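Take a look at this one; I'll ask things after.
Of the protein chains in this complex, one is absent; all others appear in place.
First chain written, first letter: the chains are A, B and C, and each begins at residue 1.
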Amino acid sequence: MLVILRPNTDENSIEFIKTWEYLENIPDVQLKKHIVSGEQQKLTEIYLIGDTSRLDREQIAVLPAVERVIKISQAYRILGRHKDNNRAVGFDYNGVHFSQDNLNIFAGLCAVDSREHTEQMLKALQENGQVCTRMGAYKPRTNPYSFQGHGKSCLPYIFELAGKYGIKVISMEVTHDRQIEEISNCLDETGRPTGVILQIGTRNTQNFELLKAIGRQQEFPVLLKRGFGITLSESLNAAEYLATEGNANVIFCLRGMKTSFSNPHRNFVDFAHVPVVKRLTRMPVCVDPSHSVGSREKAPDGLMEIFHATAQGIIAGANMILVDFHPVPSKALVDGPQALYLDELPVFLEDVRITRETYKKRVQLAKKITPHQEIQ
Amino acid sequence: MLVILRPNTDENSIEFIKTWEYLENIPDVQLKKHIVSGEQQKLTEIYLIGDTSRLDREQIAVLPAVERVIKISQAYRILGRHKDNNRAVGFDYNGVHFSQDNLNIFAGLCAVDSREHTEQMLKALQENGQVCTRMGAYKPRTNPYSFQGHGKSCLPYIFELAGKYGIKVISMEVTHDRQIEEISNCLDETGRPTGVILQIGTRNTQNFELLKAIGRQQEFPVLLKRGFGITLSESLNAAEYLATEGNANVIFCLRGMKTSFSNPHRNFVDFAHVPVVKRLTRMPVCVDPSHSVGSREKAPDGLMEIFHATAQGIIAGANMILVDFHPVPSKALVDGPQALYLDELPVFLEDVRITRETYKKRVQLAKKITPHQEIQ
Amino acid sequence: MLVILRPNTDENSIEFIKTWEYLENIPDVQLKKHIVSGEQQKLTEIYLIGDTSRLDREQIAVLPAVERVIKISQAYRILGRHKDNNRAVGFDYNGVHFSQDNLNIFAGLCAVDSREHTEQMLKALQENGQVCTRMGAYKPRTNPYSFQGHGKSCLPYIFELAGKYGIKVISMEVTHDRQIEEISNCLDETGRPTGVILQIGTRNTQNFELLKAIGRQQEFPVLLKRGFGITLSESLNAAEYLATEGNANVIFCLRGMKTSFSNPHRNFVDFAHVPVVKRLTRMPVCVDPSHSVGSREKAPDGLMEIFHATAQGIIAGANMILVDFHPVPSKALVDGPQALYLDELPVFLEDVRITRETYKKRVQLAKKITPHQEIQ
Partner (left out) sequence: MLVILRPNTDENSIEFIKTWEYLENIPDVQLKKHIVSGEQQKLTEIYLIGDTSRLDREQIAVLPAVERVIKISQAYRILGRHKDNNRAVGFDYNGVHFSQDNLNIFAGLCAVDSREHTEQMLKALQENGQVCTRMGAYKPRTNPYSFQGHGKSCLPYIFELAGKYGIKVISMEVTHDRQIEEISNCLDETGRPTGVILQIGTRNTQNFELLKAIGRQQEFPVLLKRGFGITLSESLNAAEYLATEGNANVIFCLRGMKTSFSNPHRNFVDFAHVPVVKRLTRMPVCVDPSHSVGSREKAPDGLMEIFHATAQGIIAGANMILVDFHPVPSKALVDGPQALYLDELPVFLEDVRITRETYKKRVQLAKKITPHQEIQ
């Protein structure tokens, strides 16, 4: 059961104290407080965990600080929708809004290899009006003998250059909890010129220790990639780990699945699940066409398959795009074959724009459908 | 190796005879003749099968009837692209054009259950300007105790009604070669009021005896569904079976794959492979959003996931849509939960239209990309 | 619901007639009669299909011809176990017994290529005391340009030679119903020197038309291979198709599954499902180590992986082994790389023997376990 308090309820107020005391005294039920800070107001949600089936919802609804009580299903307690479309969705971070209703593009380097390439990348982004990027410093690699990323040594110049070129948010993969501190410290040292989203890779989707550590900090939002070998439900439960520990600013990223049917794509593109994740949870949904498709192959219509996959994500309502670019793909140390060239960025952005426009028209069109009583 | 003769080459001409004799005398090589009948001309293609690596292409190119010689890879000899974009693509059937460059919609009944529902369906199609439909008479079912379709008994009224409502092409599944004759006979008996595409279901993609029988006839084009448990290459080889036997008027249909990651969709939507199939072969590519998604679930944006999957197919260049409708989904004998209502047809068609428009704009946009020398 | 009549009940007897009439008059229930002919007696089973939940079992049990009434679940009505371990299991064919309690070995040629190789194979079998074999005449091939088997032309010498070398049962794949008659006719023409089990390949597991045709004949038993891309339940339903049509003499064959995890094996060996199929159904369970493993790779312990897979099947209670041999594997037209040499046959048989002995000891050992009340 979820108890939502009136906006901006003060924890020292008598209303709050009375409400909390009542809830705390319910036997066999644990309380978990979750704060949602929006631009205009602060919302306090209290999750009642345990055997809540016998509780009287009416009785709780009349407690002094309570706005409303929502019955929630077992699955995805915090991040789930629970058939209540009025709950706050989305969050702001460093001046950028993330929600199920808008679209942000994160073009950038899969793996940072040199200061020069980083600067070329960021410059191109600024010239094209972009304020977000992806930059990989810590790279988990299947083969122990492959390049593992420059790690913390490249953070200073990434952050400095990001500041120089007006980048507000960088999506950056972390593979161990110690890296959270490394990133935070380096941001401090460089004067906080930019923001960071902590990205969790597909091999770590069920690295519960990493999830807990990232969930416990409130400084950075999180981008969680779907596990490429587990069910959707298992991946959504992994997102719930983050929220349970205290951080519900989570973006969920589809990046293709490992199957025997993917070939000739690198992974099996799973972007038909964009509307599914939006239906099951309140998370903004990102798609990663680069790691899904994995090559620069072009259809006979002249469009690269990465462009097509991107359009498929957007036409179905994706809220974020994570896409690999590189100044010189042939020299990229990681995943060069799937990187787009910098001079392809303007067309890519235009392609995104017209597809997003059509998505919005489609949503308007949907309003014309007379609802039918669905058989459950 | 593929030898394309000059358009409208007469098989009794001296040029043809000399060319054929030369080719026939090449040791260890078999000839396979394939006729492509277009609106304006007849094209004769001769496939050289066997050890052709040592042949001198120049020598063959100068034979009297030869227009050009194409080196073809082992895979998909007839249906493949073989890096020659000039080859004829597509075909006409009963007044409807099928190619990689246009879009046809086949909305209709997954399984015909009654004359009344069939008429309601076809009437709605006519009212919405449609000339194609899907109608299932022979249904392969996983469970032996399930409804197996009305079979040949329902053909007469399907064809009559199709004629009455101006339907030119019906996509109809067949599960045994005897049904080809049943369909052909019934069309004769009813005065050929409509046309039929023979549809091969996903459980029969590797039913090679059925493929051979359908490939041997030239009367009906074929729609081959991708096998839900085999690789893309294996499914494309199945299409090649049809062509090898003589029928290259094949449409390839993506319909979702069976994996452990599909849930909550019925199958794992594979429409990111639309541009892939167009790149590897010359077949028009169909998508079946109904069997892929398998439910009427709706995203928070108000659009059903079937609509989203359809849009994803179209935005990436799909050439045909196979979609389930039913006058009363709750009474459908097969796959009711995924059927759209007849009153949803206009919005569905409008959604298809605006998405297809955007696809065309995207193709124009692609021309702005400066080509890069790709690393192979 | 299943009604088993007293053994050898005559259909003209008054008991039968009264029983049948009573059952026939139950509303909304269909009857399906199924005869099990054993060596000593004929057993008549009557399946009540439809809404049987409200029927009074006691009332039916006292009908004159009824021996007992079994409540059956929806799944696998005829071939399932339905928690009744007393039902007849197994059958005899041409002097060979097939059941869940014994073991038959079918070593032979995956594809018959010449009379000479066939004779060498059969001679080797006789010399090693074998009376069963596998012989492929009709071969379904993924690539339309591959060798498709000699078909009906090789049947005469296969059957003659089988007779000459004392082979009683040949497992032979069929891919179209017309082949049943071809086999039957050829057996007649050659004087019925041997018997045949009709084998259905993994690509045809859900070729329902083929299943129905084979199910309708009673002359030959059937070996159904598990579908390599569908669930176990779907494959068992396919077996049920055969039984529903009238032929319950079905052997179920595990042959490995298509997954991305199989490599370096050709398929993912699924022999851990041997006891599962025995638990869910009454079919004898065959394993095909050759197509599962797909190579002659040898472990450091000196045993080929095909031997190990075979042993894994047997140690868990497999009832039949289908294994590829060839006099000259390097010259085999199909699947040569997985064929064993004729001089490896004696060791293979000895390996099978000692492993089967151990399986029997294990079954004895199981009796020492005190049963626990299992939590359901």
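In this text, contacts are C-beta pairs under 8 Å (C-beta built on N, C-alpha and C of every residue); 3 or more make two chains touch, one makes a residue touch a chain.
Just so it is clear, the structure is predicted and the values come from calculations on it, not from any experiment.
Novice: Who touches the missing chain here, C:I105, C:I200, C:A243 or C:V274?
Specialist: Looking across C:I105, C:I200, C:A243 or C:V274, the contact with the absent chain belongs to C:V274.
Novice: Pick from A:T175, A:T194 or A:S262: which residue touches the chain that isn't shown?
Specialist: Per the contact definition at the top, the residue touching the missing chain is A:T175.
Novice: Can you tell me which of A:P27, A:G95, A:P144 or A:P371 touches the chain that was removed from the display?
Specialist: Result: among the candidates, A:P144 touches the missing chain.
Novice: With the full complex in mind, choose from A:E24, A:E209 or A:D343 the residue touching the hidden chain.
Specialist: Result: among the candidates, A:E209 touches the missing chain.
Novice: Could you list which residues of chain C touch the chain missing from the display?
Specialist: Residues 81, 85, 100, 231-233, 257, 259-261, 263-265, 268-276, 278-280, 292-293, 296-303, 305, 307-309, 311-312, 315-317, 329-330, 336-337, 341, 343-344, 347, 350-351, 354-355, 357-358, 361-363, 365-370, 372, 374-375 of chain C touch the chain that is not shown.
Novice: Taking the full complex into account, what residues of chain A touch the chain not shown?
Specialist: These residues of chain A touch the chain that is not shown: 49, 74, 77, 140-145, 175-176, 203-204, 206-210, 227-230, 234, 237, 240-241, 244-245, 258.
Novice: Across the whole complex, list the residues on chain B that are touched by the chain not included here.
Specialist: 258-260
One rule holds for everything that comes next: only the chains that are shown with their structure count from here on.
Novice: When chain A touches chain B, do the two copies use mostly the same residue numbers, with over half shared, or different ones?
Specialist: same
Novice: Cα centroid separation between chain A and chain C, in whole Å?
Specialist: Distance between chain centres, rounded to whole Å: 51 Å.
Novice: What whole-number Å value describes the gap between the mean CA coordinates of chain B and chain C?
Specialist: 36
Novice: Centroid of chain A to centroid of chain B, CA atoms only: how many Å?
Specialist: 38
Novice: What positions in chain B touch 2 or more of the other chains?
Specialist: none
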